[in-house]
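All protein chains but one are shown at their positions in the complex.
In this document, chain identifiers A and B correspond to the written order of the chains, with residue numbering beginning at 1 in each.
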Amino acid sequence: MDYFLELFLGGLTRGSIYALIALGYTMVYGIIELINFAHGEIYMIGAFTALIAASVLAIMGFGPVPILFLAMLLAILYSCAYGYTLEKIAYKPLRHSNRLAPLISAIGMSIFFQNYVLLAQTSDFLPFPSLLPEVPFLEPYAYIIRSSEIFIILTTLVVMVLLSLLIRFTRIGKAMRATAQDRTMAMLLGVDVNRVISVTFVIGSAMAAIGGVLIASHIGQINFYIGFIAGIKAFTAAVLGGIGSIPGAVLGSLVLGWTESFATGYISSDYEDVFAFGFLVLILIFRPAGLLGKTAAQKV
Amino acid sequence: MTMRKLFTLDEIKKSLLVALWFMVLTFPILAVRVNPIYKVVEWRWHNLLMVGIGAFLLSFPWRYFQGHGKPPEKSAAAENQALKNSKILLWRRHPWVRLCAVVLATGLVLSFPFLFSSYQVNIMTTALIYVVLGLGLNIVVGLAGLLDLGYVAFYAVGAYSYALLHLHFGLSFWLCLPIGAGLAALFGILLGFPVLRLRGDYLAIVTLGFGEIIRLVLENWNEFSQGPSGISNIPRPGLPGIEMSLNASSIFLYFLMIALTLFTILVVSRLRDSRIGRAWLALREDEIACQAMGIDKTRTKLTAFALGATWAGMGGVMFAAKTTFINPASFTFLESAIILSIVVLGGMGSMLGVILSAFILILVPEYLRAFSEYRMLIFGAVLVIMMVFRPQGLISNVRHRYRFEGLKTPPEELG
Partner (left out) sequence: MTALLSTTHLTMDFGGLRAVDEVNLEVRQQEIVALIGPNGAGKTTLFNCITGLYRPTSGDIFVQAPGAAPKRINGLKPNQVTALGLARTFQNIRLFPHMTVLENVMIGRHCRTTSNILGAVLKDRHTRREEQETVAFSYRLLEKVHLDRYVNELARNLPYGAQRRLEIARALATEPFLLLLDEPAAGMNPLETRELDDLITRIRNEMGIAILLIEHDMKLVMNISDRIFVMEYGKEIAVGTPLEIRSNPRVIEAYLGADSHA
């Protein structure tokens, strides 16, 4: 039972991280129907920024709490800046071209970012400092859940709540929903669509950065390639839930997290990534609309 | 925006802002390097300076071509006209030029291995493998418009077919070449059957997932593939009864690759101008209209997919024979991305363009050693820049033109 619980909570943690990334995919897709292939790289850049910031701050003699906050803040700011720039360079000029062009451009950006970090930093795994504090009362249960896992789950929960409030009640949230429904109509009604798209990228990037810092701190090491795998998995989660649907992304992430956790726990850990990719292939073949997605009739 | 307007104070101010933005953006990753073990920070201010200057200079052409390069609907016709009249194309049609080019190319190709060292010959063989892979993927992406991000999977199938069939059954290269091609085609059909009804971008992701699955299986299934350590001692192709030195065998392989390349060019160009090739193009242009015109969508896509895979399989067998050692690390997603870059840079659907870009993308990093570190970085940038500024590639695809005897009215060219 303890083992089951451990896997369950481990899956929940994974799922939370996937959710933070998957939301970026699903929001961008919802608005401009683009698979932002470079989204995983934004997450990776967030983690690297946090690592660099934390290391520099530690050498300067800051305490653990300010390091956590400053590193997180910088990671978010930088990821947002990268996400914003990415959209302006690689996607905005292609707004009116055929479907494949932005996708190829996105793949190009993904490769570019990976190698940018590889060349500027290193190809080795870097140890990532444990930024998240230990909670003493959890110690007796450490074999089931680590305190960093609690942090991840709680942070994700808070982010989700904030996001849904933002989308439901703010002006920009309404503009985002309107743009997702019908971009042309939203534009005619005076919504600044370019701004909405930028904001969507920025919000998605911020969440990816939070996810990046949390998971790096939890696992304890990063390299330039973490974004690619995490990105594909989060995308799988978004598709599983029904791409474009925000609750779908969260649900899909949790299902994927649990599947991976239980499959590696009870079957074999060699094929961890195969499970995820296999899952992706199967979903797309049998239920391309996802769990909560709607199948739209094609207009002829 | 004209050239003169490009250097007004306003424009310079804009570029300065861009430079500043990129300096801020790249600051932590480019300028700071932390050694977490010794707890020292290395500041690399010169990197930042370079980014600043680079961004400042590049922002001018970026804005200039964005204002200019995008052809709106109206100038599309004019552009097409200009293309038709472009000197290169006129030259290409001239019979003497053609003859000279053919003679020159043949001479170069035949004498190459005897003029240069075997190191050069090996590089050229590699480049030719990529030409074949590029032409194969061009069927799928360029002609049929199916974005396949897992092309490397079929390449791996070919390479491992040869390696494993030789290891276990001692089959020769000559037998394995068609078997490898056939197995890759079979994999193409098996994968294609369920996924080809998916929309374009979903198809891209599924093929990517499939490519990764193949690689991960090869990496983890030790009993089958010998895992990450790979398979070594794969024989180079030979001729029965003839002992070849290492040098001779690499020359032999080079000519074999030339033959395969020519074969590929012949087959692909004939297919392109055939009933099947037209159906692929139509499918790329408009799926619904294509079906309404009586073309079986699934079947047409499947043939493109399987044919593309066939060439990847042959390329894989060649690759295994050339390197005599393979392991899963040769078949990562980046390999697919390189081949895709070749197709995109060359101009989707254009064969000459694909051949040209394969040589550029493979040979330039080989010869400019200083460059090779930046190879993938440049590939990434090439994909983006091509999509933004020249989605049609280096050489646009020119359609076959038909001549008619005794036309009532002579064909008219629209401007």
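We take it that contacts are C-beta pairs under 8 Å (C-beta built on N, C-alpha and C of every residue); 3 or more make two chains touch, one makes a residue touch a chain.
All values derive from a computational prediction rather than experimental measurement.
When the full complex is taken into account, the listed residue touching the unshown chain is B:Ala279, out of B:Leu48, B:Leu165, B:Ala279 or B:Val384. Between the chain not shown and the residues B:Ala101, B:Ile288 or B:Leu368, the one that touches is B:Ile288. The omitted chain makes contact with just one of the residues B:Leu149, B:Leu203 or B:Leu271: B:Leu271. Residues of chain B that touch the chain left out of view are 76-77, 80, 266-267, 270-271, 274-279, 281-282, 285-286, 288-297, 303, 307, 397, 399-402, 404, 407-414.
Definition applied: only the chains that are shown with their structure count from here on.
A straight line joining the Cα centres of chain A and chain B is 30 Å long. Those residues of chain B whose C-beta lies close enough to touch chain A in the complex are 21, 24-26, 28-30, 32-34, 36-37, 39-41, 47, 66, 70, 145, 147, 149, 194-195, 198-202, 204-206, 208-210, 212-213, 216-217, 220, 288, 333-334, 337, 340, 344, 373-374, 376-377, 379-384, 387-388, 391. Taken in their complex, chain A has these residues touching chain B: 34-35, 45, 48-49, 51-53, 55-56, 58-59, 74, 78, 81-82, 85, 89-90, 93-94, 97, 99-105, 107-117, 119-122, 126-127, 129, 228, 232, 235-236, 239, 270-271, 273-274, 277-278, 280-281, 284-285, 288, 298, 300.
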